Structure formats: C-alpha cells, structure tokens
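With one protein chain withheld, the remaining protein chains of the complex are depicted in position.
Chain IDs A, B and C follow the sequence of writing; residue 1 opens each chain.
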Amino acid sequence: MLTEIAEVVTVKKYGSNTNLIKVHAPGIASKAEPGQFCNIKVSETNFPLLRRPFSICEVKGEHLFFMFDIQGEGTSILGCKKKGDKLNILGPLGNGFNTGIEFDTAVIVAGGIGAAPFPFLLSRLKKKKVICLVGGRSEAQIITYGMKNIYISTDDGSNGFKGTVVQLAERIKDKFTGGKVQFFACGPNAMLKALKQFCMENNFSCQVSTESAMACGFGICQGCPMPAANEEKYYLVCKDGPVFNAKDIIL
Amino acid sequence: MLTEIAEVVTVKKYGSNTNLIKVHAPGIASKAEPGQFCNIKVSETNFPLLRRPFSICEVKGEHLFFMFDIQGEGTSILGCKKKGDKLNILGPLGNGFNTGIEFDTAVIVAGGIGAAPFPFLLSRLKKKKVICLVGGRSEAQIITYGMKNIYISTDDGSNGFKGTVVQLAERIKDKFTGGKVQFFACGPNAMLKALKQFCMENNFSCQVSTESAMACGFGICQGCPMPAANEEKYYLVCKDGPVFNAKDIIL
Amino acid sequence: MSGINLKVKIGSLELKNPVLLASGTVGYGNEISQFTDLSKIGGIVTKSISLKPRKGNPPQRIVETHGGMLNAIGLANVGVEEFINSKIPFLKEVNSTVICNIAASSVEEYVECTRILTEEDAIKAFEINVSCPNVKDGGLEFGHNPSAVGTITGRVRGATNKPVIIKLSPNVSRISDFAKIVKSEGADAVSAINTLVGTAFNIWTKKPKIKNITGGLSGPAIKPVALAKVLEISRNVDIPIIGIGGIMNWQDAVEFMIAGAAAVELGTVNFVNPNAGIEIINGLTEYCEKINIKEIKEIIASYQL
Partner (left out) sequence: MSGINLKVKIGSLELKNPVLLASGTVGYGNEISQFTDLSKIGGIVTKSISLKPRKGNPPQRIVETHGGMLNAIGLANVGVEEFINSKIPFLKEVNSTVICNIAASSVEEYVECTRILTEEDAIKAFEINVSCPNVKDGGLEFGHNPSAVGTITGRVRGATNKPVIIKLSPNVSRISDFAKIVKSEGADAVSAINTLVGTAFNIWTKKPKIKNITGGLSGPAIKPVALAKVLEISRNVDIPIIGIGGIMNWQDAVEFMIAGAAAVELGTVNFVNPNAGIEIINGLTEYCEKINIKEIKEIIASYQL
C-alpha cells in the first residue's frame, strides 16, 4: 500500500456512460492483485472531500486502468481528466480474488460496472476454462471489455437473455462443467445476494467483490461494515474485502 | 444587470501572475460602463461557493475582458479555463467612473492589479489629456496594459520611481496641468486613502474604485459596507460603488 | 402546465408553493427582482426590521469558508418607518406572499414593531428572529433562553392576528424544546435554522477575519445540521416547520420537506444564483411527476425511519 501521484495517460469513452482511464503508477502496478482497488483523490482541492474507490481494471507494465461510470460529482471530475493531469492514488487496497485455490473452470458474473475488476482477473486465468456472464439493465449497460466466452442478459431484453444475470446463470447452469467450478462475481449487492443463493443451492464456491460507502479505504474509519455470517461481528469491506467468500458474509 | 452564460474565448498570461481572460457575453458587453464589475462563478459546482468580483477591463464588441491576479482557489480555477468553457457571469454591476463631469486632464492612478478597469475607461477618454501613474511592489507587479503617457513607481525601485505611487504623484504633481484635472484611481484601499489625502491637499477631484469582500455583488447581502464621510451610515461597495467620489467615503 | 399542485399551508398562511426567500438574503426584494421573477416565488421574507434604523457592523462583515460563509451584518436595516414608506410600496406590487421578519433588542421593541406593522395589508405573516447571533444587545440571549423565547412569542402573538413564525436558533442543545414552548405560547410555525456561530482567523495578523469576532455560518456546509434540527422538531412537536440551511437546489429542498418542513427558505444560494428560487420550484414539480404524486404537500414529513 502506498500513496502515488500518478500521471493520466488517456481517458477513453467505452459505451455511453463508461470510461476507461489509464494512469502511470509503477509502484501500485507492481504490487496489485486482481480484485484489489485503489482510493483516488479526483481533485486537488477539498471538493469533493473524500477519495473515490475504484477496482483495478487492468495492469499493463507500469500502468493501471480503471473503468468507471459517471455517477455524481466525483466520477464527473474524473471523466474530465486530460493527459498529463495528476491523480493522487492510494493502493493497492484490500484483499482481491483468491486464485490460489484449486479450480478448473471460472464463472465470471458481472453486473453493470461490476465488470471492472475482471480484465485483470482474466489476465491471470489464461490456463483455466472461463465462462463470462454479463448483465445490465439494458444494452447500454452491458460491458464486455476484456471478457471472453460471453453470455449476456438484460433486464429489458434489449440484448441477450431477458432477465437478471442470476436468472441467466440458472438457465445455463448445465454449462458450468469442466472440473471444479469457481464463481467470481462483482455487481450491486442485491445481485450478489441472489447469486449467493444460487451458488449455495447448486453447491458452487463463490467469491464476491462487494461495495460499500467508504471514507478511508484502508481500515481506520470503520465506515464500511459487512455483517459476518458465522460470527456476531462486522468485517470491513475495505480491509477484509472487498472480495469475500460469499458464504462468510450476510449480503 | 443580467445573468449571462459566457463562453471563454482566450486566457492569456500577462506578466508573471496576471491573466487576461476574454469571454463572449454580448448582453453584458452592450450595457457595461467603465468602472463597473461582474460577479463570476468560476466553477459549475458549489466549490468555491461564492462568485468572485472582477472589474470589467475592456469591452470589444460582444466580448468582455477581465484581468486578474492568481490569489487563491477562485482565481486559480479561473486561470485554468480553456477556450469553449462556460462561465456564469452577473453584470454589469455597480456604479462606474463618472465621465459625464467636466474635466480636461485625466490622471489615472493604478496600484498593482488595480490597473484592471483602466483600459475600458481610457477607451472612453480618447479626447482628453491622460497621464497614467502605475505602481507596484516591484517590477513584476507593474501592469501597464492599455495605458499611455505612463509614469511608474515601485516600492523597491526595481522599475521607475522608488516609492509608492502616491509619493510619485507628489513628486510629479507639476505635470498635472491642462485645464481641470480629474483623478481616477484603483488599487488597495490603503493606497486610495493616501491618494485621497494628496488630492484633498492639492484640491484635485478624485474618483476611487474601492474593494471589499462581497457575497452577492448586487445589494442583497449587506456584506460590503463603506463608511460614508458626511453621514452616520454605510454605503454598499457593490451597489453604491465600487467607484466613489473620494470625499464621500472614509477610507 | 403540469397538473402538480405546489400549494402548502403554514398554519393559516397559504403559499402558492413552498419556496420562500430567507430574511437577510433578499433585502426588500427590489435588487433581486432584476434577476428573477419574484411573482413566481412562494414568499419573500424581508430583511430583519427593528424599530429604529440600524447601521450594522463595521467591515469586514463576511468571509467565505469551505462550503459556506460567515456573516456578521449586525442587522443593518432601515427601521420600521422607512420600511413602511419606501419598501412596502415595492413589495405590494410583487405579487408574492410577503413575510415580515422582525428583530429587536427587547420584548417591548418586538411588540411595538409587530403592532405597527400588522396594520400593513401587504404583510401576510411575521417571522420573529429571536436568533440572530450577531447582535450583542439582543438576539443571542433571547434565542438561548427558553422562557425569553416563550415570552416574546406570547407578547407578539397578542399584538397581531396574522400568522406568527418564530425563527429558532440552532446553537442550542435541544431545539425541539424551544419549538414546544413557542407552540404553547401561540406561534403558528417555527422556522429553522438561523446561522451557526462560527469564526475564522487571519494567521498573519492573528485577528478574526470578521470585525465582530464571530459570525453566522450559512450555506451548504450547514445543511446536515439544519436537516437534523428540522427532523428533531418534526419528531417531537406538532407544529409547521419552515426548513432553512444550505439549500442549493431542488433536491435539497425535497430533503428538507421529507425531514418535516412544510416550506423552505433559500438563503446563501440567492447570492450565487439569484434565480435559484424559480429553478427549485420547477424542480419540485418535476419531482412530483417522477414520484407520481399530485400535491407536493404529500411529501412533508414523509420520512421512513
């Protein structure tokens, strides 16, 4: 974990509301693991006050990529960055996906901008079988960047299966074969909750990257609790997560 | 007075810390008088919260020019504007210089960025004799943009007369001849105070453009009081000024 | 026009919409009318008036802070007589609801001002400022003393038949205790909040940036505090509330109404965007359409705790 002043290299539009920013941050890039995130100060002033957390989307050499949707003031400012601008970045933060476990097939489940951490993860899964399920409200929210072997769902049916990405998983579950199957998911907590249910019923192991409001991003504010499943306590999303084994938490 | 969304045309550096911004604001441009000011929102967010007041430096057709020094966050943001950016501007505000009175020779006295309103004023004094006294802490603060027949003073003697611009006036006062002499001054209130003293002693009529912290710029907050000389009351700098007859106020 | 009804009532006072311009941030209406159409605004609360004119505090009176500003205007105002002679005529023409804000240094002065001004047809209600933090001989002590606030309320109540709104100070432990007292003394409504006491220093001169030493903090910085005060009153006292504090846009106005406000007042935003009132009114209409309600008043105190 370190604080790095990173130079912006490019900001590219991807789809209607999604942006991909590339920054030069050799220190963080050399340490990052898939599923970890960075906490980014989007301005040099006190406005907005807090940093904004973003998953590490890709690492290429000394460069980091973040993929983000414009939500509010923080992401708007980030979307307006130009080549040469400086960003103050804390990272890499949190615990990423555990790929050290045994598995043969990875099922990726991404909801909307929840696609962000997967290009990095997939770059580490070159030797595995991979199936990607990508969901969104409608076609405009479908992000397949860096994915392969893709199945799509949209709530309104404008692209692929009509329904949620978890309903899609249910539908195509006979494809989840090929040795030991491991789910990796990221998206709104409601989606993760439904997916956890699906995985429990079908006996799939599932890692989820969760979201929470955050102030610090590294464990000092206690602002990001996630109820533990087996103990009367909260984990911290920023420090104990953002990736959890779905069965360890109450979504 | 109106609210106009003006497009930035150019931002140019003038000297080390001074900037000249040109914006397209036909509505305000058509109404502006020398010595009036505009209250500018430098960002589209609530940070910084308040508008920033700037004298109208020049009007050319549908364009307004403002000259400003980088002081703090507001002027820093303004200095970073690019062609095509939009600025929300209130103006023209306040009472400008009164040029409808009888005089033959105009003596301009400008301290530092106090030079800002004079290019516009001088464009209206083409038929008068004009003498310009320009002062600053040192050479870097001397702004002669749009001036003519110039005498310079610096506190440290790095350019022109060594001393204040009012001491310079004292030194060269035998040049203030040619019919009825009218002073027009703008600069820090301390300079204006000394100049008022000088003008009283020498019987020159003097108009001063004053400064004050401002919230609204058009008379609703009562934030910008200026003590009246002959009555137990305050004028408002934004509404009754910023230009006053020096003898009417207590500087 | 959309079929949305923006009318609200503050006791017996009907407002065509819940957006008022706050005392001290709109003067007597004339200057701001050059930038906005006051006839569309729910109501105008005039700058605090005292019996005699007040010169106000010496400069510097204001300073910007992060997300806010401090002011110590010192209730500069023209006094009751000049108000009637030169300000009311303009206000009569405006076609908005005029609420007259009164600030005084003694109970007698409050009563006297009310007694004189209640004769003016143009004035539809009174807002009694017992909470200005910048006047040394008045305001502060009143605003922090429940029995003084009660007395003023009762006496002003006796001096007019028009609706009486008491503007409460936020610089107290429990603002709802004050709301209870003013309700029991006959007030029709409360407005909350006035500014928070604050200060700022120049680190080179070591002097306060404001001549009066302390000033009142307003603007978006104080919005969370103001909302909590409105909610506290709403949960504890059955009295109409006018919500004030840091409202910059229609979303903020909605937040206040959800927290319990029957109407809102816009303060500092007027300095930055003198047309904010109308933009907020338009935003409220759109909000009603989006959440599919016909009358804005349905959202008052609609919080789901």
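Assume contacts are C-beta pairs under 8 Å (C-beta built on N, C-alpha and C of every residue); 3 or more make two chains touch, one makes a residue touch a chain.
Values in this document were obtained by computation on a predicted structure and should not be read as measured data.
Enquirer: Of the residues C:K47, C:K124, C:R157 or C:K223, which one touches the chain left out of the display?
Expert: C:K223
Enquirer: Out of C:K40, C:H66, C:R155 or C:K297, point to the residue that touches the absent chain in the complete complex.
Expert: Within the whole complex, the residue contacting the unshown chain is C:H66.
Enquirer: On subunit A, where is the contact patch with the chain that was removed from view?
Expert: Its contact residues with the unshown chain are 1-3, 41, 46-51, 88, 90, 212-227, 232-234, 239.
Enquirer: Against the chain that's been left off, what residues of subunit C make contact? List them.
Expert: 65-68, 70, 144, 171-174, 196-201, 203-208, 213-215, 217, 220-225, 227-228, 231, 246, 251, 254-255, 258-259, 287, 291, 299, 302-305
Assume only the chains that are shown with their structure count from here on.
Enquirer: Based on mean C-alpha positions, I'd like to know which chain lies farthest from subunit A.
Expert: Most remote chain from subunit A, centroid-wise, comes out as B.
Enquirer: Between subunit A and subunit B, what distance separates the C-alpha centroids? Give it in angstrom.
Expert: Here the centre of subunit B sits 54 Å away from the centre of subunit A.
Enquirer: How many angstrom lie between the CA centroids of subunit A and subunit C, rounded to a whole number?
Expert: 46
Enquirer: Mind pulling the residue numbers of subunit A that touch at least two other chains?
Expert: 46-47
Enquirer: Return the residues of subunit C touching two or more other chains; collapse runs of consecutive numbers into ranges.
Expert: Within subunit C, residues 66-67 contact more than one other chain.
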